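All protein chains but one are shown at their positions in the complex.
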Amino acid sequence: MRRSSFFFLYVFFCLLVIGAIVFWSEREGSRFIAKSPDLQEITAVLRLTDISFSHDARYTRHPSQADLFSAFQDYPGSIDHFPSGSVTAPPDFSLLSTRITVRKR
Amino acid sequence: MILHPGILAILAGSGITLILLSSAAILGLKIVRKWDIRDSSEEQLALERRTYLVSTLVQYGLLFEVMALFLFIYTADDIHNLLVGAMCATGSLNANAFGFPALYFRVASLFLAAAWIALNHIDQKAEDYPLTKKKYAMLLFIIPVTFAGYILELRYFLNIEPNVITSCCGVLFSEGGTGAGSSLASLPAQTMKTAFFTLSLIMAASGISVIRTQRNPYAFFLAAVSFIYLIVSITSVISFISLYFYQLPTHHCPFDILQPEYYYIGYPLYASLFSGTFFGMMSGIIEPLKKIKSLSHIIPGLQRRWALFATSAIILFVIITLIPMVFSTFTLERY
Amino acid sequence: MSADKHINILDFTIQSLLRRKFKNAGIILVFSFVIFIAGSILFLSYSFKREAVLILKDAPELIVQRTLAGRHELIPEKYAEIIARFPGVSDVSPRYWGYYYDSLVKANYTVISADRSLQTSNRLFRGQMPGEGDFGNAAIGRGIARARFIDIGDDVSLIAADGKVMDFRIAGIFESESELLTSDLIVMSRQDLSRLFGFPGGVATDLSVSVSNETEAPVIARKIRDRFPDTRPILRSEILRTYDAVFGWRSGLILTLFAGAMIAFIILAWDKATGLSAEEKKEIGILKAIGWETSDILEIKFWEGLVISLTSFLTGIILAYLHVYFLGASLFAPALKGWSVIYPEFRLAPFINMYQIATLMSLTVIPYIASTIIPSWKASITDPDEVVRG
Partner (left out) sequence: MKETGIIKTEALTKYYNRGKANEVLALRDVTMDIRRGDFTVLKGPSGSGKTTLLSLIGCMTRPTSGTLFVEGRDISHLPERFLTDIRRKTFGFIFQQFHLIHGMNVLQNVMMPLYPTDIRISDLRSRAEAILEGLGMSKRRDFPVQGLSGGEQQRTAIARALINDPDIILADEPTAHLDTALSDEFMAIMRDFRQKGKTVIIASHDPLVYEKEYIDLLVEMRDGQIRNLCCNSPDR
């Protein structure tokens, strides 16, 4: 048995595992997609806007519906509850050369 | 924006490529100035050894370049969700003025690096390394292209403004999908079809004549046709070929065919097109090198082989484009 | 054209790698770990992104909040009637919801009222959804059930705005498969909710607006803001985009912080590649003297890099995958999820694709390979006659 064959075997083995992983992912992923109509129904019925992801502070629970007066909420400085507190506004690097993209017609 | 993992990966990858290629060029500069194959000094030997480093650097550079191109297109596709009105990678690339130029420069530097490696390959076959000086001078021209590509890419990513919720007023009144440069898509499909298939035949014919004769006018002709063919083919992909793959009369995106939904058909499609036209062009470009004595016995065989590559790759390309046209019920006639 | 030459050189390379087992195994170990971490971050954030987008697909198209003095304020229900008359608006319904701080477990709950019930076929909800006028009943999410040790049929007491204790019977519960959406929810009737929070009459928390044509949503949002300048309309598409950006940004941030580790590894690799031992140097000299060409030595080094990086890469991503999808990303979840008392527990749906793999390669393998080029070349130009001269 050549040394290189061991290497190729290992690579082949890893690729097999990855193949299995991809296969499993497809299955699990489609299982998730199969249950997603139920999730989507909950979203629709309760009219939810956010995922229940971090409950550290009130304003991190429904980041898209955030109160505007919570402490340190707006970037910069929004790290009192890191990383949840950073949900609302990912740092907009264009701030460095501020542009206002709100257009009124 | 710049912290998106894909963007970080591209900037890292192409930054490294840029460093590799620039150091190759700087090292090459000394070779251009001092190279003398008849000299037996230790300095010349050091230069000779340095050529190994340069060609290694360029080879890895090319490899990473391919990777970065792939990532660039994928990232453009991935970020279209973040941009209002972008439906696919085309929309993302149109998000500002730098997207498409960055892509063009990437492709151009890919071609140049590949051409350099091909020349290097020829050069190393001759005992007197006849092309060395030219080769390293050429390297100096690749750098600005790569560099420009990197700058454009950087500007593209820095200038993308993701339209996310801002705390000031909620809705961002962004303009929805302003016409993404659709001039190519609007080229009449029937005319493009005729042009594409005619040119494919011309390309194959000139390829075959080079294979059979390796004669001067044919080689130059093949090179010219290859170049035109590259442009016409990409236009055709946008104008009608992609439509057959999507089975949608309005979807003109040249990038979505790379997605799993379309069985990754874009990869063999572009790979065959790029390699075919590349070898077509190269077999013409090396024609003048026949005059160099130490290369005169190497070139014809190589030319024939490259013309053979070019022709077979183009035939493969045409076959791939024909698959959906022949086997699916979708027709463009009505549109 | 034959591959024999290259396989022969690969053979030799592996043999010489094996001769320096411990050193190379160390490098592979560290590199695998680096890739494992980067891979975990990528997989994790990508899954969150995908799930968030799928879950929120049917969220309200447009939410209208009222702001007062820069603060979120309850919105008069009569706004709804006016907005409902806008052309293109198909439905406006007020949403009643709020946060309840439970001092017992030190956590925030989301209290929400439902005016519709779920279909009975919904597999993610057990029991009954408290509807309009359904006093004293509540449905809760798994996170609360876990935090308060309660289940269907149990009672839960909440303290109302007027200081009185309100008792609720748990009539329904969301299954844990839906935790990413429902973990901290308490659903109750609108009347109970108004009493709990002491809502004045005629106001709602915000309005949810449905439009008949989704592409018209921004136009309607603009109209609403023109008509009611004190409102803040939020589009669903923007929420989705923001989630997309947030997870992209967070994983990018962590990756950037993690770049330090990567750089440390690169330095290690560089050092390893540069610091050829005298023995290795002699070996290369011998090879060159017995007829190996400089490019053959470079090829050894290429294979060396490939063997090390490919082995580490494959090992690293497989471990990362197992970590994220089988072990629940125990190492990194807090960094992406944030900390909290009612921690949502959920198995992420695995999504893996070429893009992630290419990104990961570009962030790890390319820097590694690039850092070894120059040291490899330096090794490869050893003078062949150095060996002869001794």
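Residue numbering begins at 1 within each chain, and the chains themselves are lettered A, B and C in the order written.
Throughout what follows, a contact is a pair of C-beta atoms (placed from the backbone, for glycine too) under 8 Å apart; a residue touches a chain by one contact, two chains touch by 3 or more.
Treat the numbers as computed from the prediction; the structure is a model and nothing was measured.
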Which displayed chains the hidden chain touches across the whole complex: B, C
Candidate in contact with the missing chain, chosen from C:108, C:251 or C:294: C:294
Touching residue (missing chain; options B:45, B:97 or B:140): B:45
Where the unshown chain meets subunit C, residue by residue: 2, 4-5, 7-9, 11-12, 15-16, 19, 279, 282-283, 286-296, 299, 383-385, 387-390
Residue numbers in subunit B that touch the chain omitted from display: 37-38, 40-42, 45, 48-49, 124, 127-129
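As a convention for this text, only the chains that are shown with their structure count from here on.
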Distance from the mean Cα position of subunit B to that of subunit A, given in whole angstrom: 33
Two or more partner chains touched - positions in subunit A: 64, 66, 68, 88, 90, 105
Subunit C: positions in contact with at least two other chains: 65, 222, 234, 238-239, 242, 245-246, 249, 253
Subunit C - residues contacting subunit B, complex: 41-42, 45, 53, 65, 215, 218, 221-222, 225, 232-235, 237-242, 244-246, 248-249, 251-253, 255-256, 294-295, 298, 353-355, 358-363, 366-367, 369-370, 373-374, 376-377, 380-381
Parts of subunit A lying in touch with subunit C, wherever the complex brings them together: 2-4, 6-7, 10-11, 14-15, 17-18, 21-22, 24-25, 28-29, 31-33, 35-36, 38-58, 60-69, 81-88, 90-91, 105
Interface residues, subunit B side, partner subunit C - complex: 1-10, 12-13, 16, 19-20, 49, 52-53, 56-57, 60, 64, 67-68, 70-71, 74-75, 78, 81-82, 84, 162-165, 169-174, 176, 260
